[in-house]
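Okay, handing you the structure first.
As you look at this complex, bear in mind that one protein chain is not there, while each of the others sits in place.
Think of it as A and B in the order they're written, each chain with its own count starting at 1.
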Amino acid sequence: MRLDEIARLIGGALTGDAAFEICMIASLENAGPHDITFLSHKKHLIKLQNSKAGAAIVPPEITAGPFNRITVGDPYAAFATVSALFAEPPYTHDGIHPTALVDPSATIGNDVRIGAYCVIEKNVRIGDRTVLGHHVVVERDSAVGDDCLLYSQVTLGRKTIVGDRVIFHSGVVLGSDGFGFAESGGEYHKIQQLGWVEIGNDVEIGANTCVDRGALGPTRICSGSKLDNLIQIAHNVEVGEHSGLAAQVGISGSTKIGKCARLAGQAGLAGHLEIGDNVFVGAQSGVSKSLENNTAVFGYPARDIRKAKKIEGILSSLPEWIQRIKKLEKDKSS
Amino acid sequence: MRLDEIARLIGGALTGDAAFEICMIASLENAGPHDITFLSHKKHLIKLQNSKAGAAIVPPEITAGPFNRITVGDPYAAFATVSALFAEPPYTHDGIHPTALVDPSATIGNDVRIGAYCVIEKNVRIGDRTVLGHHVVVERDSAVGDDCLLYSQVTLGRKTIVGDRVIFHSGVVLGSDGFGFAESGGEYHKIQQLGWVEIGNDVEIGANTCVDRGALGPTRICSGSKLDNLIQIAHNVEVGEHSGLAAQVGISGSTKIGKCARLAGQAGLAGHLEIGDNVFVGAQSGVSKSLENNTAVFGYPARDIRKAKKIEGILSSLPEWIQRIKKLEKDKSS
Partner (left out) sequence: MRLDEIARLIGGALTGDAAFEICMIASLENAGPHDITFLSHKKHLIKLQNSKAGAAIVPPEITAGPFNRITVGDPYAAFATVSALFAEPPYTHDGIHPTALVDPSATIGNDVRIGAYCVIEKNVRIGDRTVLGHHVVVERDSAVGDDCLLYSQVTLGRKTIVGDRVIFHSGVVLGSDGFGFAESGGEYHKIQQLGWVEIGNDVEIGANTCVDRGALGPTRICSGSKLDNLIQIAHNVEVGEHSGLAAQVGISGSTKIGKCARLAGQAGLAGHLEIGDNVFVGAQSGVSKSLENNTAVFGYPARDIRKAKKIEGILSSLPEWIQRIKKLEKDKSS
């Protein structure tokens, strides 16, 4: 890959040798003389100056760095684009592996690749160019769209509906029963979980994440949303479009989340909440109340993030405040 | 299904057309003119009034709603009963799939169904009418009771003992080694985990939940208990009968929990605790001390729930309290 081809691809201004050949993309620390690197923030400028990279993608305010540079407005977004040039195919198998069990009633699209020991049950539909690793189980009446990638050991329960360009990492379970029990006489009575899971387009779900089927109707992850590893999505939850959920987040039953949510790691949301659009929830926060659009909360229990930070600051100096109360008492009595 | 048949089944009083034919059970919002819905709490009365449902299960105090109604004392419990009428079989395969590897020394009950690519090791016993999805691994010397349902991709380690009418969702791992190491010289030395896992009757365990084998002796989940997804049960834990553990709960080694516990999502319990019967632990709470019967705790660290709520209230107004301290100081010095 020539440097000018990369510059053209990311719409950047090239300085240096247009014909310079790039071998690989690499971090500031690890890049070698044939690699291209990128500087996302000027606080890492020293690393750029020490980097052995043969070329760098830099923001407009940077004029230092290697001889070969491409200047763009958003180097991190450019890095995303360039990373795709170096992407390796996750799987190299072709067609349907002879050990894959595909029910005759299933509809398999063109150029689909299905790995070893996969099980595709009745009435399943797999869209064009979708790739399944090994040991993927797609249970009956499910539909997976075009251009999807299901890594090895993914399980889709019956009636799961998946859009196009979706990625599921290993160990993902969609369509498990929600935690639905009626209590009477100190015992639990199971409520049959009759719903399903619906996944929009361009969704990515991380390793070992679980999405329960609805009790009635769907549990929904809307288009463009990205879920990290080990997340729990309970029955009848709805995650709006273009939302990002970090690892180990848990969302309880029937909570609806708007568009463009940002939930940091290990945050927990109670059930039956209405969460607006553009909401931010800090790491490990515990949300027990519904939230308006554009709210940012933090803490356990979650509060407005400015208030939470204020309380946190006071807590850090709480021992001194206690001393000041004691002094007031002493001064009064003396 | 006729409405009077449903009324008889749930012991309710019918108003309207006894011969009305019910197609499906549905939520207040989604029910159509051939569906039955239910009202669990009168706060949703407006939804009932707006519902297009053809029939509804309602509590005695409600006389509104559709023409066809069944009145019962506990509509939610009745919903659980009615949901079973509409339950779909999770798997439709019959007998033992030709690709399932069942060791000749295994004992397989009557009417057992075993899916594709399952592996049943030596000396395993599978009870009557138990159903295994695909890719289930049951390692040697394990026993699974009657009428169980093991979804695809479940793994039972050697010597696991499972009662009757148990449900394991996909990705469940029972019998992994506990985190047992002796430290010496700054290094870990493994303590062989020689115990096993015992699961009672009528237990349900959610997707990707892990139950470690005992270091010595069993780790036990007693009859009637329900565990949600992504839960960690460490070695030699005991969860008493009819307990409910919400998603992402973690219980450390050797902690014993009494009957009818209610542990909310992401709660964590330290090791070697004795937790009584009927204990409630709030979401994300961190329990580091043993708890008496009938205790309710909340918070990090977990405290008596009334005290925790009181402290939480004070924290919310802490900035004002700080102002009041400052004012006292100012008034004194002036």
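Keep in mind that, in the parts below, contacts are C-beta pairs under 8 Å (C-beta built on N, C-alpha and C of every residue); 3 or more make two chains touch, one makes a residue touch a chain.
These numbers come from a predicted model, not from an experiment.
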Given B:135, B:165, B:220 or B:259, the correct residue touching the omitted chain is B:135
Which residue, A:59, A:109, A:217 or A:244, contacts the hidden chain when the whole complex is considered?
-> A:244
If the hidden chain were put back, which of B:171, B:224, B:258 or B:276 would touch it?
-> B:171
Could you tell me which of B:62, B:216 or B:305 touches the chain that is not displayed?
-> B:216
Contacts from subunit A to the absent chain lie at residues 25-27, 30, 74, 76-77, 79-81, 83-84, 86-88, 90-92, 99, 115-117, 133-135, 151-153, 167, 169-171, 204, 206-208, 224, 226, 228-230, 242, 244, 246-248, 260, 265-266, 283-284, 299-300, 312, 315-316, 318-319, 322, 325, 328-329, 332
Given the full complex, what residues of subunit B touch the hidden partner chain?
-> 101, 117, 119, 121-122, 135, 137, 139-140, 153, 155, 157-158, 171, 173, 176-177, 179, 181-182, 184, 186-192, 194, 208, 210, 212, 215-217, 230, 232, 234, 248, 250, 252, 266, 268, 270, 284, 286, 288, 300-301, 303, 307, 310-311, 314-315, 321, 324-325, 328, 331-332
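Definition applied: only the chains that are shown with their structure count from here on.
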Here the gap between subunit A and subunit B, centre to centre from mean Cα coordinates and rounded to Å, is 26
